[in-house]
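Of the protein chains in this complex, all but one are displayed in their positions.
Entry: subunit A
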Amino acid sequence: MKLAATHDIAAPRATVWEALLTDEVLKACLPGCQELSGNPEDGFEATVLQKIGPVKATFKGHVTLSDMEEPSALTLSGEGKGGAAGFARGAARVTLEEISEGTRLGYEVEVEVGGKLAQLGSRMIHGVAHKLSDQFFTRFKEVVEGPSETDEAGAEPEGADPAEDAPKGKGWLGRLMTRKAEAE
């Protein structure tokens, strides 16, 4: 199964690129993500709770980054194993293009599911994959752009640390990057 879409993000391409490589951003954006750790060189280990049709399971998986052409393209590939629920794996080729409003993020995803997930959930899988991809990139856009002026209260991405002391209107990513820089 293949999916493709583009999202326009109001941020410079270098910022978007960096966000794609940041574990905490990925964790915040990956729907159902419970744990995520790692780095772009070795890849990321993730634990994701998902319900697809009648199958609900915790998927443990590894995501690797490859074919990196900074700052314009990279491939994310991974496999998640959900035990008796089956497995899902896929690869996403992500491209970043500079546009006047910022960056156009395009992706082509190929997803394969197996086991019970395929047996019971196959007809849902296309819709679910669309929804999850959409959720991921919508959150990613929010994280990178920061909450909009009109939507400050509700824009905090799910799973992100509550940062009540953060200045209003400043991008969450900016804070994250700042914190990371301080830590290093």
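Miscellaneous remarks
Basically, a residue touches a chain if its C-beta (ideal position, glycine included) is under 8 Å from a C-beta of that chain, and two chains touch if they have at least 3 such contacts; residues count from 1.
Definition applied: contacts and distances are computed from a predicted model.
Candidate names were "Xanthine dehydrogenase molybdenum binding subunit apoprotein", "ATP synthase subunit b", "ABC transporter permease" or "Biotin carboxyl carrier protein of acetyl-CoA carboxylase", and the UniProt protein name of the unshown chain is "Xanthine dehydrogenase molybdenum binding subunit apoprotein". Touch with the chain omitted from the figure is made, among A:His7, A:Lys27, A:Lys116 or A:Arg139, by A:Lys116. By the touch criterion stated above, the residues of subunit A touching the omitted chain are 53, 83-84, 86-87, 112-116, 118-120, 122-123.
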